[in-house]
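I have a structure here, written as structure tokens, and I will follow up with some questions on it.
Here the complex is missing a single protein chain, while all its other protein chains stay put.
The block that comes next holds subunit A.
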Amino acid sequence: MADEEEDIPRPVGANQEDIDLTDETQDFRFLDKLTVNASGAASLPKRGQKDFESHDTKLQSDTLEASRQAMHNVLSWTRVHTEKSRILGMYHPESNMAYVEKVKTKHFENMGKAKGGKEWLLPEEALFLIERGSMDCRWPVNKSNGENEEELTIEDGAPMSLQAAYAAFIGFEGGVGGKLTLEMFTVYSGLKRAGYFVFRAGCWDDDRGTLQPLAHHQDPNKAGGYLSRFFTEIWRRISTHMYPIPKANLQFGPLVKPGLYRSYADVYRLLQIIPTHDRTAPPKFHLESDPNNPFRIHYDVYKSGTGKFRKAHRGPPDFRVAVINARETSLPTADQLNDLLATTPYDPASPQDQMYKKLKHGSRNVILAVVDNGIPSYIRFSDSDFSDIKLYERNGRIPRGKGGGRGRGGGRGRGRGRGR
């Protein structure tokens, strides 16, 4: 039994990134603490352990009861909708959107679009507000009963139920591939509730996004003047000198003919014959434009904790999310991934970063939200250029101490949770 348990590596303190809080069992007593000192400095309470079997002590049953009571307290909290924050919206069947005439709440700081004196809400935004209980949406009234249009106000409309809202807002949108699906709404509302600002990507209505060119990373060279450019060019030629490999070596091997070699870097350079994807070349699409292509960027996602946010000037997003239906698609092919990543901007890691971090960050990245029956799983795909980092050159440089020679410092406190 002990062996089995041991073979499952567990998270170690050093690597907080990989711990997913949702994987833990919950002790709801912490909710109680949250409500108790909600006014003070908010420090997240520690979660307790969970007992899996009853050992008929009063302590245990008390703990359980306290937990239940805490959950009950939170749920029984009277939630009040004040008149001030009530949003009254009207469904607009022609555009499958909803509009609000008087903007009152903070929601509109990061959703909606002002047009013609009204604030227009996209289907997912309207549905999100309705589901949240923040908006009272109305059906438009039939205009044929003789009354004047001007006299009709939103209040005259028939209230829309949540069920009706789901039926009305999902799947009835115009546009080729940009139809709102239930999966997209799941991802949208999930990210909103997690505290992000979520907007439709610019290419929502298009068959696919536009190609994002390479960044002009030659700029620093140009700024340095001709002389420095001349020397960098010479240095580049010296350092990346490729030995031509004789054809006979290539044909029948060995690539490394018996002989005299001055460094391992020379040997490794001889070995490099496998072509790789050229990431310095401008990106291009491999597939035909297809409105049914499931791999497209749907949402631009912004972190919420970073200062003032203006929806009109929101700048480049922090994350780009493509929503995938797990049941209808399979893992993207290389072409599909290429085309998807070509529509994301060139975003390399900073040069100061550690090697592993750089490799994981990649030159372009996208987050796929794979939704299976309402459960999203987010996976980050990054286009990493491994041939850009020559490990043999790095290892040649670093002097190694005698004491065990455990490579980089980062390898230390990682403990035994890692397998080989």
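Here is the rule we go by: contacts are C-beta pairs under 8 Å (C-beta built on N, C-alpha and C of every residue); 3 or more make two chains touch, one makes a residue touch a chain; residues count from 1.
Everything below uses one rule, namely that contacts and distances are computed from a predicted model.
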Task = Among "tRNA-splicing endonuclease subunit Sen2", "Trafficking protein particle complex subunit BET3", "Aldehyde dehydrogenase" or "Sec sixty-one protein homolog", go ahead and choose the protein name stored in UniProt for the chain not displayed.
result = "tRNA-splicing endonuclease subunit Sen2"
Ask   = Which one, A:74, A:194 or A:211, makes contact with the chain that was left out?
value = A:194
Key: Options A:109, A:205 or A:318, residue touching the unrepresented chain   = A:318
Ask   = Hey, which subunit A residues sit against the chain that's not shown?
value = 2-3, 5-6, 8-15, 17-18, 20-22, 25, 49-50, 52, 55-59, 62, 190-191, 194-196, 245, 247, 249-264, 266-268, 271-277, 286, 303-306, 318-319, 324, 326, 329-331, 333-335, 337-338, 356, 359-360, 362, 367, 370, 372, 377-387, 389-395, 400-408, 411-420
